[in-house]
Structure formats: structure tokens, C-alpha cells
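Each remark here refers to the structure printed beneath this line.
Just one protein chain is left out here, and the rest sit where they should.
Moving on, here comes chain A:
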Amino acid sequence: MELTGADILLECLKREGVDVVFGFPGGAVIDIYDAIPRYSLRHVLVRHEQGAVHAADGYARASGKVGVALVTSGPGATNTVTGIANAYCDSIPMVVITGQVPTPLIGNDAFQEVDIVGITRPCTKHNYLVKDVDQLATVIRQAFYLARSGRPGPVLVDLPKDVVQAKTKFVYPKSVKMRSYNPTIKPNKLQLKKAVDMFLDAKRPLFYVGGGVISSNGSEELSWLARNLNIPVTATLMGLGAFPGDDPLFLGMLGMHGTYAANMGINNCDVMIAVGARFDDRVTGKLDAFAPEAKIVHVDIDPTSIRKNVRVDVPVVSDCLEALKGFKELAQARLDEKDWKKVHQPWVDQVQGWKVEHPLTYKIDPECNKDSGDGKIKPQFVVETIYELSKGDAIIATEVGQNQMWAAQFYHYNKPRTLLTSGGLGTMGYGFPAAIGAQLAFPDKLVVDIAGDGSIQMNIQELITAVCNDLPVKIVILNNTYLGMVRQWQELFYARNYCATCMDAQPDFVALAKAYGAEGYRITEPEDVKPVLQEAFALPKACIIDVRVTKEENVYPMVPAGASLTEMLLV
């Protein structure tokens, strides 16, 4: 039997195990929408295509599956670009399907035509324009394969309207063969051995882990290695949750807003085992001064990540899980040789000394309530309270800026896939739609978007998406009426010239929540933080909690851009 392109697409999605699609219809995809009701596929109607892509991204990060977004041509397609670039920077598996004008019109500046394949070439792992319905099934199969294998990433498939309408016999390819794409999954054994010998015999070894450990599901192996060999762990923003946040061996996040212990650890370690992390400039600070005494082992599935920024002594091109398994196997064989825990204990003692010396903290004014600063609410305290109330069992999404850094610092991520945050691109407006995606993947979990008053306004229209899909996402706005992080930079490095960062003209977030059919709360007193959050978290509907926090609170520690990690401004 012959099927239309629309049916072929939906059949393929079914076979790829897709159960939810985030989308927004339009003329070029109307035939696909016409076919959707015939399939047991949940379509979530967003209010802006950027929201669809971020929601698919949040769904993918939380569940480990491929997120899917479906949008129309032209503006529908261009509205996805930020979301796609965001997923590309953070290596999130995603397939974005865009409509396109009919093939005879392509290139004619037709209504709602845009060269989305050209536009997204630099920010997708790969992209396709399907010109013939006979290619459709193969392309969709390849798109999913590319999105989830190797270094994951977003793949865009552009579908002209006539291709979607055309009919052909549906043949779902049994396997995918692409001779030009063969990611290295298994590590080289010699390199593994070199690495293990190097960090076992090291005096001051340190794990520096990133999002790759989470996306490869390597957390268990990492924990085994760290605990059995007594090696401290620091994580990037993307790596938070890869190792239990409350483990004594965990030093917290490193880098620009990293902890004192983590940054001192980097500065003093003699062997660094970098796993699934890419030495981003927010992590390394001044490159010449980064880990000056360390030999570096770098595990990454993407060879371009290795030696891109730093010299590497032992490169291991491999899936992180496979490499960590390999490390574990080799280390196990050497467990009887020496008491490795004892070997590394003096270093662990030193590292833990730093934790005690300069823990993450914030200033509390003794005149006021102990939980508050200058009579108002400290944003860090709000994050701590979210951790306390959720017992660390929530999925936290964040926006971008100070709220994101406090969410990284003051909530302990004990399990992987519990922090959804825009690491590489730093996309304001990411958190809330991502939280919607995560809530769809885990309807029974507490999902909290830790937001700023600036960021939340970038995709606030998705409130109605949450409400009409019964998604009880909680948005906690750390409202300081500033674009806080930029204001912090202006304060510290631009002589307090607060140009264009004051946002005291604000919507009434509580009324706004109610207008959308969600619940709204405002907290202005420190003693209300806990009870109100408790009430909101228990409510089975979407909520905005507008918390009026100390206006000019800064994120510390802070390494000024371009400085070395030891040059931290502390509280």
C-alpha cells in the first residue's frame, strides 16, 4: 500500500519510539497535522516555535530520549534557530522537522520560504532537505541515528509540502549505513592503560567531568572510580549530577563561578582526568594558567574537542561510559597492589581543607532574620530551600544568568539528568519550556524552573502550554528587578554604569499567572519562603512564585573573565 509523505513521517516517528512531539502548525505542514490524529502520538501545541525546541530539548535531557519538534516553513523554521543552536552547544539529541514550500517554488522567494537548511548548517549536527518522497523514510531514520549516536546533537529535516503530499510505498530501512559517519565508541586500550597508570600513581589526581558523562550514562562508573580510588571530582555546569552533589569527594562546580575548592583543586592537581568536558573558556579562565601542574587525560567522543583548547597528554577518543568502564576494569586489576585510598588521602585532606576554608556561602546581616540579608530575601537561600523541600529529588531547569549560577551552586544534584540548563549558548528563556518538556517526560516529578525576572519574560507565553496540558511546572522567579548578571559585571568592571539592566517596570507576575490559568504567589518576607514554596510545590498545577530577593546580590566566587582560576573574588 502506498502512503503519503505525512504518513511515512509519522510511521517513522512511531518506529523511532517517539511518543511526544512539540509543535506549531502552519501551511507547509498542514498535511502532517491532518495525519496526526490517526496516530497515538501526543502533540503538544506550544505558543512559539522556540518554546517547542526548548521543550523538546528539556524532554531529551531529562529522559535521555531524542526530543522532537515540528514546525512550519519560513518564520516557523527561523524561530527554531536559537533552540537548535542551544541544543547543538550542549550536544542534545533532537530531531527538528520543518515544513518547506513545495519543491517547484523553492528558490523563488515564495510565501513563507526560507533556506532553513542553509541557515542551520553551522548549528546542527547535520541537516537535510528531502526532495523526493522515496528518500523520506531513509532520511528520518538517518536523522534519528545521527541525533542519538556519537556526540549527540540536533538534526534538522526540511520537508517540502509536495513531498509530504506525495505517495509512495513505505519501506522502513532496517539499519542505517553511512560510510562517512563512524563515530569511535570504544576506547583504545593502550591509551586507557596509560591513563590509568598515570592517575593511579598520581599524588593529586582530580576528575573534571562534563555533560558527556551524563549523556553517556557513565555516572555509576565514575562514582565507583572516585570512591574506590579516593579521587575528588569537580564538574562543569553541564556535568552537575554526574557525581552526587553531596558526596564528600565532590568539590562543586569549577570555573568562573566555581567553588574555591574546585578551582584550587584544578590549580594544584598533578593529573587531571577530563571526561566528557570540553575546556570551555568559562571553565578554564586564563588558559596559560589552567591546571599548570597537571598532566591531562582527556576522554571525549568528539576528536575535535581534544587539544582544541589545552594540551593533552593522554587523549582517549571514546564514548565516556566505555572509557570509564575501561578505567574501572584496569583499576580493579590493580586494587590489590596498593591501598590507593591511602595513597590519595593526603590530597583528599588538602582538598577538603579548601572546602572548609571557603565554603559556598552568602552574607547574612545579623540585624535581620537569620535567613535573610538586608531585611530582604537572599536568592541563595531560596535555592537552598527548594533543595530542602524537594529533598534533592526534583528536576531543576534554569534560565540564564545569576539565577542559573545560584541554582548550580546551592542545589545539590545527586542524580544525573536532574539539572536542565543552557550551558554552552547561555540562552535566556530556555528554562521554562525545558521544564515543560521534562514534566511531560516525568509527569509525577516535581519540576522547578529557577528563573530570573529578565529571563522568564523571554518565553513566558508557554504558561498556557503548561496550563492546558496539566503540567504542574513551578517557576520560581528570583526577582531582583535587574538583568542581574550583566548588572554584576557593570558593578564590578564598568564603574556601576547600570545601563539598560534595570527592569523595575515589570508585569504583575502573580496576576499574569492567574490570567493564564496558573497559580501565582509573591514572597517578600524571608519567613514566607519555606511555607509558600511548600504550598506551591504541593499544588497540582502550574505556579509562578515571584520571590522579591535582595536587589544587588552578586554571584561569588567569581573569576573575572580572562583571569586565572586562582584569582577568585570571594564573598
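Rule of thumb we're sticking to: a contact is a pair of C-beta atoms (placed from the backbone, for glycine too) under 8 Å apart; a residue touches a chain by one contact, two chains touch by 3 or more; residues count from 1.
Here, contacts and distances are computed from a predicted model.
Chain not shown in the complex: UniProt lists it as "Acetolactate synthase small subunit", one of "Acetolactate synthase small subunit", "Lactate utilization protein B", "Branched chain amino acid ABC transporter permease" or "Protein LplB". For the chain left out of this panel, the touching residue among A:R307, A:K338, A:K363 or A:R496 is A:R307.
From the options A:P75, A:P104 or A:G118, the residue with contact to the chain not on display is A:G118.
Among the residues A:A28, A:V133 or A:L146, only A:L146 touches the chain that is left out of the figure.
Looking at chain A, the residues touching the absent chain are 117-118, 121-122, 125-126, 129, 146, 178-181, 302-304, 307-308.
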